[in-house]
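This is the structure I have questions about; it appears just below.
Here the complex is missing a single protein chain, while all its other protein chains stay put.
Showing chain A:
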Amino acid sequence: MLRLALLRFASAVPTLLLLLVLAFFMMRAAPGGPFDTERSLPPEILAKLEQAYHLDEPLWKQFARYIGGAVQGDLGPSFQYSDFTVNQLILQGLPVSLRVGLGAMVLALFVGCAAGIVAALRHNRFSDYAVMTLAMTGMSIPVFVIAPLLILLFAVTLGWLPAGGWQDGGLRDMALPVVALALPQIAILARLMRGSMIEVLNSNYIRTARAKGLATRTVILRHALRPALMPVLSYLGPASAGIITGSVVIEQIFGIPGIGRYFVQAALNRDYTLVMGVVVFYGTLIILFNFLVDMLYGVLDPRVRAE
């Protein structure tokens, strides 16, 4: 188990470094710079600004400077929001993104798995078809279509929930974005769960359990659920990535002050340090999540541990 952990960790560091190199140089390769505005700056002022942000140094030196800072936890000043540092901005957005992201993840897991189990148990019956139709619909409608529809129904027409914004970060603020973010994941998880559950239910040891006369409840919860959860578990890594990328869109539509929202704006504004900060942060998060899933996999399946 420890060997597995070390092995995974060792591969995570170069992955992150590669990600940083790609993000840094791609960002710099894009035409236009952080100080390009319609009203062009006098050359003297531009020179001062570039000097202040070390943009006058060769690229490799800037990269080295950046990595040096990042290792010590300093992600630099933001080019666009000059009143703040990138660390401050990420810290400000983190609790918000975390709440929405975790909320969506938990909701997706519970609802997705429950729907999948129901569909598997009612295999080829009405509720199975109903769940699968809904899941297919959920997977095929993009978030940026679902979200405005939810707003139109629950905020504009019914007036139950706010149409956007983040007042106190309570349940009212969270409800719509969390649901919109969770919907595609619910659909995927329901399909995954259904498939693996049907497979497990057809296996010999379940037949044995049933033959022993165990109640359906016990068979499902004690014998079928754990092995059926394996594919779901391995999907958690990609699911977290999906929720993170989804949050970029969701945060924009609902006007939520999270990290995802910085990303798009920062890229458009050529806010180099902020883009890098978000890449570092999300990259680390996804790698960490995959690492945890791998570990959990080992806990649940002895065969992985043995390897």
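Please note the rule applied: a contact is a pair of C-beta atoms (placed from the backbone, for glycine too) under 8 Å apart; a residue touches a chain by one contact, two chains touch by 3 or more; residues count from 1.
Here is the rule we go by: contacts and distances are computed from a predicted model.
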Undisplayed chain, where the name is taken from the UniProt record, one of "NAD(P)H dehydrogenase subunit CD", "Tripartite ATP-independent periplasmic transporter DctQ component", "Oligopeptide transport system substrate-binding protein" or "Inhibitor of KinA": "Oligopeptide transport system substrate-binding protein"
Options A:Leu19, A:Leu49, A:Ala175 or A:Leu296, residue touching the unrepresented chain: A:Leu49
Residue, one of A:Gln62, A:Gln80 or A:Ser203, that touches the chain absent here: A:Gln80
Touch criterion as defined above, residue of A:Ala64, A:Met136 or A:Leu268 at the omitted chain: A:Leu268
Touching residues (missing chain, whole complex) on chain A: 30-33, 36-42, 44-45, 48-49, 52, 77, 80-84, 89, 92-93, 148, 151-152, 155-156, 159, 162-166, 251-258, 261-262, 265, 268-270
